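Right, chain A next:
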Amino acid sequence: MSDLLSIEDLSVLIRRPGRDVAALSGVDLRVDAGEVVGLVGESGGGKSMVARAIVALLPGGAETGGAVRFEGADVLAMDEAALATHRGHGAALCFQNPRGALSPTRTVGRQLTDRLTTHQKLDREAARQLFEAVGIRNPARRLDAYPHELSGGMAQRVMISLATGCAPGLLVADEPTTGLDVTLTREILRQFRHAADTDGRGVLLISHDLASIASVCDRVAVLYAGTVVESGPAAKVLREPAHPYTRALLASVPDVSGRPARAIGGAMPLLSSPPAACPFAPRCAHATGECTASRPALAGDGWQYACFHPRSGPAAAAPPPAAEKRPATGRVVMEIDDAHVVYGSRFGSGGHHALRGVSLQVRAGETVGVVGESGCGKSTLARLMLGLAAPSSGTVRLAGTDPHAQRGRKLRRLRTKARLVFQDPVGSLSPRRTVADAIGEPLRALGVPAAERAERVAEVLARMHLDPTMLRRRPHELSGGQAQRVGIARALVGDPDLIVFDEPTSALDVTVQAQILDVIAELAGDASRGSVFISHDLATVRGFCDRVVVLYLGRIVEQGPVEEVFGNPRHPYTRALLSSAPSLDGGTAGGPQRAEPRVELAKDLDEADAATGCPLAARCPFVTDECRAQAQPLVAYGASEAACWRVPQIPALIREGAQTRA
Partner candidate 1 sequence: MANGRTRAVSRRAGGGFSRALIVTGAAILAVVALAALAAPLISGWGPEEIDANATLAGPGGAHPLGTDTNGMDIWSRLLYAARLDLGVAVAAVALAVVAGTALGLLAGYLGGWVDDVLMRIVDIFQAFPTFILALAVAALLGNGTVNLVITIAAVNAPAYARLVRAEVRSIRELPFVDASITSGASTLGVLWRHVLPNSLTPVRVIAPLNCGWAMLTLAGLSFLGLGVTVPGAEWGAMISLGSPDVVAGRWWTSVPPGLALLVCVLGFSLLGEGLQERADRRRTS
Partner candidate 2 sequence: MADSSLSRSGVSRRSVLQLGGGVALLFATGACAAGSKDSGSGGKSAGPATGTLRIAVSSYLSSWDQDFVGFDLTALMLYKNVFPYMIDYGVTDAGGSKILDTGNITPTFAESFEPSADQKVWTLKLRQGVKFASGNELKAADVKWSKDRAFAAQANVAGVYRTIGLTEASQVQVVDDYTVTFTQAFPSALTRQIQAISLYVFDSVEARKHATTDDPWAKDWLAKNAPTGGYFNVTRATQGQEIVLEANTGYPGPDPAKAATIRVTVVPDGSNQRLQLQNGDIDVALGVGQRDIADLKKTDGVTVVSAASNEQVAIQMSVTTAPFDDVAVRKALAYAVPYEQIIANVYGGDARPTRSLVPLDMPGYDEAGYPYTYDVEKAKAALGGRTVNSELVFETDNDTQQRIAVLVQSEARKAGIELKLTPLDPATLGGRRQQKNIPLQLTSGQLWVNDVEYMLATSFVKGAALNYSNFTNAEVEQIYEQSHTTVDEAARLALWKRVQEIFAAEVPWVIICQPNFNLPVRSSVAGWVQPMDGLARLRYLSTSA
């Protein structure tokens, strides 16, 4: 029996007047029934083009070579009728942005039944079962929901149900977990594994993030500049990659175990014709004349790589000895005391309680990490520190002054003391202002004369390793990485007391992420100012933070020195976060807790907003009535503090749970 999907020497050349793009060049890929194959690589590598080729939906002007065989038939040569069956029933796509991929004006139930009736002649009841199967609670009610009423995770589940609803032989998922929380990511990926294991479907998982899909894939193919540079069993490719690009890709992912990300310089080229040499050669540390003269073929059996100088051994270096981290003793630059933030609704009543009694100190020379799922109040905390949000009660003092008590010029000067680096690097730059303008803005507020301003801007630009020609550019002419460097430069230029990094890398590509993290790590060490690093990704925080604060639904549930919190998590929530953090080792969670069974939270709640008691009560596996009734203050346990009275009992409870499950 032939493979379910077999892509043979697929090339896609997109011809447009004035500009050709070689999107794919000689790609070979195979997916069997019951198998999960990962397709990884950075943006622009051609991953999505592969997905589109599988359903023969290439953009206009595309010239193809090679074949995409599905159950033996070449998809690229199919007629309309055959395609109509193939699309959906043969191979079904799950899209990267599920909410965008769901038609906004049709209930998800109808969208599902549309698929069911097209391919299988099934009805609403089948739809309900399918919803249940992908883990949607209250499926009957959800069927009548519109896409905008769903959370991101829920939408992704619906998307999966839509794809599986066509009963396809092959599921193709294009970046299915981008933008989702760690806990959700795990859950969604499990659905794909499930589809392969139970229903015997072939699954092609496309992702830019190796670590996240590592856990579920049988085999992995790595795409670079439209070519497959390495493919083979997941364990092999992920642990001992041969191709320098794979290795670089792996190294650039920070790991929760504490191994820092290692950046590779440069960016992927956009090819206008199939490459004649190794496309990675310009960025490769091991490249020789041979690499730039001819293109290495994909060689090997089962485990293949296209490299003249394959490496061996584990890609991920062992965690470096943890730098000794002493408690910071510098002056306090930011002090938040019992702050509440309520976003009022326009008509008075109601409103969203974003922060509930948060106290936090940041000292000069110190980097504080803030972690938590989306919606936990991280960004509000950032806005609070920057004076963009006002506390409805409690106090905020920046450099000893309450910004909300200031007005006019004083306030404006004070504001330059705390700077924010934004999540969306391009969006945080005014589209109509030049880079020079953007960076110089805080100086303008400080009344620095133009000549000196230019000088200091150039200085900080150099520090960010940016070319001075950049100064005249406007944001849309910058890449994401460049824009973020500009953002950091702007934060830095006025010599602030505090820099808040609000998920500064989440919108960037993996290798670029690593580069930016390098820059940030460099700055975080500066003793003259304090830093706050906000992220949903624990691994990134671990690299260079001194202290970490775990937020859940607007409350701090645990805080302490970074090694302590990661090495010896107390709060069930922290434990759950660590448990679900992806790791390259094929499993999840790294570090000392490897052996310890994981903590899992009840999944995907509809916006639980507990007014009394422990906020985690609804999801916590260790919940008791007391948790539900009693508010939990932060209590010191060892070097860290956690807001949970059951901390002492938890290790035992976990072991018990593991045993009963076993």
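Candidate entries met the following condition: all candidates are chains of the complex that A comes from, given by their letters.
One rule holds for everything that comes next: a residue touches a chain if its C-beta (ideal position, glycine included) is under 8 Å from a C-beta of that chain, and two chains touch if they have at least 3 such contacts; residues count from 1.
Please read these numbers as outputs of a predicted model, since none were measured by experiment.
Going through 1 or 2, you find that the chain touching chain A in this complex is 1.
Listed in rising order, the residues of chain A touching candidate 1 in the complex are 14, 16-19, 21, 23, 43-49, 52, 58-62, 96, 174, 270, 383, 386-388, 408, 412-416, 418-420, 422-424, 427-433, 437-438, 441-442, 444-446, 487, 490, 494.
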